[in-house]
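Every protein chain but one is kept in place in this view of the complex.
Right after this comes subunit A.
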Amino acid sequence: MSASSAFSDEKGGSASEPEYGHDPASGGIFSSDYKRHDDLKEMLDSNKDSLKLEAMKRIVAMIARGKNASDLFPAVVKNVACKNIEDPNQLIRASALRVLSSIRVTIIVPIMMLAIKEAASDMSPYVRKTAAHAIPKLHSLDPEQKDQLIEVIEKLLADKTTLVAGSVVMAFEEVCPDRIDLIHKNYRKLCNLLIDVEEWGQVVIINMLTRYARTQFLNPNVNESLLEESSEKAFYASDDEEDEDKKAEVTTLEKRKPYVMDPDHRLLLRNTKPLLQSRNAAVVMAVAQLYFHLAPKAEVGIIAKALGMFEPYLKSFYIRSTDPTQIKILKLEVLTNLANEANISTILREFQTYIKSMDKDFVAASIQAIGRCATNIGEVRDTCLNGLVQLLSNRDELVVAESVVVIKKLLQMQPEQHSDIIKHMAKLIDNIQVPMARASILWLIGEYCEHVPKIAPDVLRKMAKSFTNEEDIVKLQIINLAAKLYLTNSKQTKLLTQYVLNLAKYDQNYDIRDRARFIRQLIVPTDKSGALNKYAKKLFLALKPAPVLESPFKDRDHFQLGSLSHLLNAKAAGYQELPDWPESAPDPSVRNVEIPDWSKCSSRKDRKEKKVEKPFYSDSEGESGPTESADSGNCGESSASGSDESGSGSESEESREETESEEEEEDEEEEKKKRKKLDKTKAKKQAEESAERCAIHTIHQIRTIAPSGSIKMYELLHRITGEGLAVEYCFSRQPFSPDPNMVAVQIQFTNNTNSETKNLHIEDPRLQSGMRIREFAEIDVLAAGESVTVVMGIDFCDSTQAANFQLCTHTRKFFVSIQPPVGELMTPTFLTENNFKKEQGKLMGMNEILEKLTLGEKCVNEHVIVERVTATANLSRVPCGSDKEFAGKTVSSGCLVLVTVTTKEGGGAQLTVNCEKMVIGTMLVKDILQALSQ
């Protein structure tokens, strides 16, 4: 454990190696290792999410690169395990879990287990996905946790989000691939979700479901073999035996009732089919192997088009001289398998061009391919043989050698007709140097020495001469030849044989010495030689069966197609055997899922997902077909997605959102979602009539932001200057409905005189460029002692410039001006914690102003601080934020204004304002500072 653990002090060997890549953590900030860790600790302890996140990312990167992070261990566990796992930001929760689960130290197993369990029931599917990823990590760290982890897997398998599906199946495959029973209840759901899962998840799920189907359904091809015998045999090169078996089976099965495919089996085949059009080759391959292993033969054809497998595509496998060698070999294999009586002449012509290639390995493979074609198709055997014999005069020795080997095999099939070829080859022995080829020729001559009675002894004579210089395999064949000739033609070859055997007796190679001794005893009759001597001729010159020229790719069909093990033809670690079809189908009802019962969905998030997660494609009109009744929960969901898919666009979506928003639920999370939606709705409709907008505004206001703070009144006209007319105004903080870009100013006129004041109105506004004013409707009469309130709108253009105008009565004109405090230039906006962080992230650098401050004596608790801030500026607090965060946007241009107050122990605090308009930001900081430090 310690060797591989990144936190242990011994390092995995990488420390001493030279540094090639740069450390991501050394992004120009930290100079030395020592200091870096200190800083990382500080970052972890900080209150800022961004810093924590950054620190954790760096630690993960360090661990991933095998760096020693052991001194950070306490800081990480303290922070990560205790705090961040409960962070309101889902990305932080997820990262925290990723960091925690990357620590490969057994002490923290219990903490990790807890964290995974917690995350598995997190409301964010992203965090649940991370939990699924953490499962194999913990399993490899401590396999004893398996049982508990399986429980978590079971729980996550029930998850209905596409985001989680792929990851949890991956965990399932690594931890408990044999627990097929966990899949039953989720089988239909997985089938239906499949198309919406990301590509990598699709591959894992399809491979797992292939295995599952092999255990749960019946072989669809059992009854069909009679009908389909003639078709598609070529493709299943290895099927011959199977077919035989099947025929036997069929007779027994005929009495049984006809095969009916399980609807769930059909569901899997149908739902995977569209994935053949995936851009990801791994997905296409996964579906292809699924069809290969699970589909009735008649349907396997559909994968052929995507794979380009059958005859019509023959030419797609023609080879170019620029293809990589392994591609050439594979194409050759396909061509050979596709060869039949009809196309063999075309294929052979094609092969002829390959033999001229400069790539000699490829030429050798081509010659073997010709040999295989010749064995498979009797009609062309002679043509092939002649072609190969021509190659014997090729200048390239490798080509000749390979030809000799292949010819030897072909000749074995019908030697009597080909003594001229054997003669020809006997002549070649003078020139060919490749040991394998020489050995092959010698074997041929020995085996068929009766066909070439004159040449054979002469060849032995030559070989005896060169014996000592030959390679071992050639020597063995010389002994072999000598023995065979001794048995058939001892008169001519007795001495030669003795000579060869004597040479062999003193050979350096013990194999050759052994062989010589053995053969001498066997063939040369002496007094001591036993009964075997009589049978020597039978032993040596027995009729040998013709060899089968086989594909180098055979013998691997017991592996699941497309797996690493299949490719290597050797079982890789972790390979799961593809089981054989069961004799009789297990109970299909295990896959039935009860109609979702609301009371059962105890966790709120499950319910929420139902609404929020609309699969994008898993449109299942007719798709869920036979399983519909059994799985009505899924059907409801899919029909909703159906309407979504038809692209009815924003209207229908909106209306759905609105109806949703009318539902009353106390669920806080639910609430938050809805508010966000409402907000979105608002944004969308802004272009429409104002009346409608106002209505939404009010809803919005009521639901999200209680009118903030006590409203401060300002004096516009003192009653003395106004000669009895007192005018006060305030910023009502209500949206100004006729023009949303204006700040609403509420003006209260009080007539302190004894007579009526008439015709109160505004005249001659003098405004900075861009500023606009919307006057209130003229007040005809203001009776003595009465007061009246009107609302006017001013577009301050997001500046604190005063709006100057004249206030007129029927007798007088007063020159007045309204100057807004900066906090009134904005209007609250609803942002979620996440959005807030995101937006804040966009407003860094120059747009961010940071101030440290000491809180005033009265600012004792959060409530007071919130009150002070909202009184100073028309902002709304971000719900559930960990810090005190406030958001709003400027009335005129809609720029976001984000305020964060983080408090520290002992009255210290930090104020952060992020706003694109730097002037506003600066002024706002000043105002809030003042408000808080009072």
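Here, a contact is a pair of C-beta atoms (placed from the backbone, for glycine too) under 8 Å apart; a residue touches a chain by one contact, two chains touch by 3 or more; residues count from 1.
Just so it is clear, contacts and distances are computed from a predicted model.
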{"item": "Among \"AP-3 complex subunit delta-1\", \"Histidine-containing phosphotransfer protein\", \"AP-3 complex subunit mu-1\" or \"Auxin-induced protein\", the UniProt name of the subunit that does not appear here", "value": "\"AP-3 complex subunit mu-1\""}
{"item": "Residue, one of A:284, A:401, A:463 or A:822, that touches the chain absent here", "value": "A:284"}
{"item": "Residue touching the undisplayed chain, where the options are A:60, A:165 or A:923", "value": "A:60"}
{"item": "Contact footprint on subunit A, counting only the chain that is left out", "value": "4-6, 12-14, 17, 20-22, 24, 27-29, 49-50, 53-54, 57, 60-61, 64-66, 89-91, 94, 98, 101-102, 104, 124-126, 129-130, 133-134, 136-137, 140, 162-163, 167, 170, 196, 198-200, 203, 207, 274, 277-282, 284-286, 305-306, 308, 312-313, 315-316, 318, 320-322, 324-326, 350, 353, 356-358, 394-396, 562-565, 567-568, 570, 572-576, 613-617, 619, 645, 647, 649-650, 834-835, 837-838, 840-841, 844-845"}
